[in-house]
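These notes concern the structure reproduced below.
Only a single protein chain was left out; the remaining protein chains are all shown in position.
Letters A and B mark the chains as written, and numbering starts fresh at 1 in each.
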Amino acid sequence: MTPYRFDIRIRHNRRTLVEIEAFHLPKGKVTFLLGESGIGKSLSAKALFGLLETEEFDARIDGQPYADHRRSPLAERFLREGFFVFQEPSTHLNPLMRLEDQISEGSLAGAPARAAILAQLWQESRPGEIQSLLEVYPKANRPSGGEKQRILCAMAFLKMELAARHGAADPLFVFDEPTGNLDNRYRDIVLEEILRHFRQFRPTVLLITHDYSMISWVTRQHGDILESINFTELSLEEGRGKLREFQPRTYLGWLSSRQPVRSGREAPEGHATILRVESGISVYGRTLGFSRTPGGEGCPLALRRSSMAYLKAPSGTGKTTIVKIMMGLVRGRNLRMQLGSGILSEATPRRLWQERIWGKRMTMVFQHADEALNLRSRVREVFEGLPLPESRTAEAIGAELLQFFGGSIPRGFLDQEVGTLSGGQKQRLNLLRSLLLDADVLILDEPLNGLDFTSMQRVLELLERKVKEGRALLLISHNEEIFDALVAPENIYYLSASFPE
Amino acid sequence: MKGTLHTHLLSILVVAGAFALILAATGGGTDPEAEARRRLVAPFLELEFFDAGDPLHRALLKETLRLYYPSSEEKIDSLLQAIDAYRQEQFVSETEKTGAEALGWTSRKVARLIPMYLQFTVIYGIVLLLTLYGAQTLGTYRFILDRRGTPPLLRAYWRRVAAALPTRNLLRIAAAVFGNLPLLGLALLKGFAYAILFAPAYVIAYSLKTRFDTDSYLFMIVLGVVSNGMVITYANKFYLYLIHESRKGYVETAIVKNLARTFQWGVPGGIPRRAVFRIRKHFGGHVLQHIYENARFQYIPALKEQATFLVTGLIIIEMALNIQGHFCYEMLQNILRTDYTVVAGMLLAIFVLVKATDILVDLWYEREARRYGHPELDQ
Partner (left out) sequence: MNARRSPSGRWLANEEYRWALLWLGGLALLWIWNTLYLNPPALAQLEQAFVNTLIGAAAVVVMTLLLGWSVGTGLYFLESRGRRMVSLGLTFALNLLRSVPQMVGILAGYIILTILIQREVLQSPALQVLWMAFTVTAFTFLELADVIRERIDFYRRSDFFDAMLCCGIRESRIVNIEILWKNSVAHVLQKLIAVFGMAIFLQCSIDFIISVGLSREVSLSNFPVTLGGLLATLDSKQDILAISTFFTNPAYLLRLATTHLQGISVAFAIVFTLLCVYKVSNGIVRRYRL
């Protein structure tokens, strides 16, 4: 069957957001679309479905004005027979409507196998749990992010059944980051369901993701249908999007050759413990503790200089919360922390954190670069207001930027508005801002978020260098297979939450 | 909910206290000089045989006082002056107003003001509800027009004429200019409507004073809703809420679930015109239903702001139009009479009315939130 092939060009406010020649989509296969975030993967997929607003975007598909494309039989067919699972499940459900109504309105009203599909997505649930979930109005915490994602996927699967029943030919199903930043348990369930439904109905599936570890999982679990699975990577070359096939072995080979990061003999202060946090911190009605093995006995978290530590826990346990407590952003009861020679507890006044610790001894990199950076600043302004040591002159910053961005920054990069950079560039800028500081301890929350393969390698190289320079790094990441290989076993910690009776 | 109720009640108490303090500090506004004068003069005026209006009596009084208090020449003169001044005051106030009422709260005054206050409350309530309906309906209507992408009237007219110009065919051009005149007419009408909607109430009322009975309740209610920029500001606010909601993610999900998304009138998959004008609007099977429901819920707290502005508008209307027998007109009269104790009481009464509305709106919001299992109530 001839694959779908589109030329996509999307402009907004006279700025070209996306320009892709020959966006290929083989019919009847699963295509994994990898690549750094913010270069137009979701936007292009939405454009195909006719979801963009004509007043805002000036889009052209195959040279056709967008209004015409929206009316074209192809776009109408995509909408009628297919489905689109969007990226942020929390905003994609109506807060004033019960979940069961949302899952059975519109064209989903005629779908037969609702109960069966839901049961498969919630395999471990008790009877009646699914029903009580459906009667809920979606709020921030209930259902959880993972549950919301599964509800949206359930809608997609219902549509698949309907499409098959009506004899649709090549319906298109798009899953945009269906696993988000969820932990591997949920990721495995959702992926499994997608591929199982694929096997049953053989629609055209486009799965947009920046999680390269899916490659390992897919080749392992569904090796038999590998010829129906396609890995492509979208990258920006001179402002144009280029779609290339991505060989699984590129990633797999790289992964298998990873060695744990260990400080070499260059480390000046050796392996002194720089940060030590005792277990048993209570916050939000739960008590958090560290251990060396999952569910093992509690132990303090000890970060040594020139080392990289990895904190693991199922999603929802409170990894982000505990690191925020360690950074003094959230008050946790029973905090007993030793930083160098000073003791920190919940009674430590905020002024002390602000004057002595933040940016000077400890710093943290947050996972969403879009939120962590001021999108209206220029690139050079990102480094203003930082407590940088005098040795970091403007030239030094420029040199670091150059190195970090691969030895070539486009002219005028420093004067560009941060909001106009791609997602990967923003993430690297976010990291660089903290890495330039002279802090002894660096906490990184999902540092590889939104990066493509090449950038990922660069960032990891940079982190390795900082470790060798004597910093202590603490990482949170759902890219378990990468960091399990990179972090020495003695530096892996597990976080657990217990609830008082 | 109890907490907000207590806060509301506490604020009423505080405001009442503040008023009392201000009045005490400024001496109640009653002219202390006049008060002192009255006290001085009163015993003389109460003498039965003394007619203060008769010049002979006044001269006799003067002589008598001179006889008994020979060394108080100045005091006697000033006393007579005080009597004169007092009489003049009484005369002036009698000829000017509805009768020389004593300053301050009297039971007669209370009996007169209470029905006016109730009348004010009823008018206020009616206008509030009408404006709520108007804001939601006009806001939704404007949102639909916006989605359809109809160009503004003047530009549409210009476009059609400009399209005919290059043909250099006089007949075509004339046809374009005159045939599309209804568009110009509509634009003019729209401009006229804007003029009314934004005009302060007194401008409109005075323009129509000789044609219509501007003292009627109906006129007041219509004026309250339409003028002072009232309905247009809140229609705009509601429209902005709709726009804000329409950008949210669940609208995309609704589209992908194949809910109707055209904003044309009356076609299948579009919006029936009548649905926009209902009181309880419902757009079944259309993405607008999701958007409208959310906007409507978000808008409820804005009703408090609407109430505050409405009171401002009504005060302006009643005072500026000098409508006798209305609460705010009485208030204006009392201000001009410098009877500030009464004015303070009336202002407090209005504040209580606004606070009562706040409480009711909070209760309503709470009820709606509970219906939707609002996050604050859960957990």
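Operating definition for what follows: a residue touches a chain if its C-beta (ideal position, glycine included) is under 8 Å from a C-beta of that chain, and two chains touch if they have at least 3 such contacts.
Keep in mind it's a predicted model, so treat the numbers as computed, not measured.
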Q: From the listed residues A:K27, A:R336 or A:K360, report the one that touches the chain absent from this view.
A: A:K360
**Q.** Omitted-chain contact residue, chosen from B:G104, B:G125 or B:G229
**A.** B:G229
(Q) Considering the complete complex, identify which of B:Y69, B:Y206 or B:W364 is in touch with the unshown chain. (A) B:Y206
Q | From A:H12, A:K242 or A:R286, residue that would touch the chain that is not displayed | A | A:H12
Q: Tell me where the left-out chain touches chain A, residue by residue.
A: 12-15, 56, 58, 324, 327, 329, 350, 354, 358-360, 362-368, 371-377, 385-387, 419, 430, 433-434, 437
Q.
Under the stated touch rule, tell me which residues of chain B contact the chain that is not displayed.
A. 7, 10-11, 14-15, 22, 26, 29, 194-195, 198-200, 202-203, 206-211, 228-229, 232-233, 236, 240, 304, 308-309, 311-312, 315-316, 319-320, 322, 331-333, 335-336, 338, 340, 343, 347, 350-351, 354-355, 358
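Note that in this section only the chains that are shown with their structure count from here on.
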(Q) Roughly how far is chain A from chain B, centre to centre by C-alpha average, rounded to an integer in Å? (A) 53
Q) Any idea which chain A residues touch chain B in the complex? A) 46, 49, 51, 54-55, 79-80, 83-84, 86, 88, 91-97, 102, 105-108, 136-137, 139-142, 152, 155
**Q.** Complex interface listing, chain B residues touching chain A
**A.** 149, 248-250, 252-259, 285, 290, 293-294, 297, 372-375, 378-379
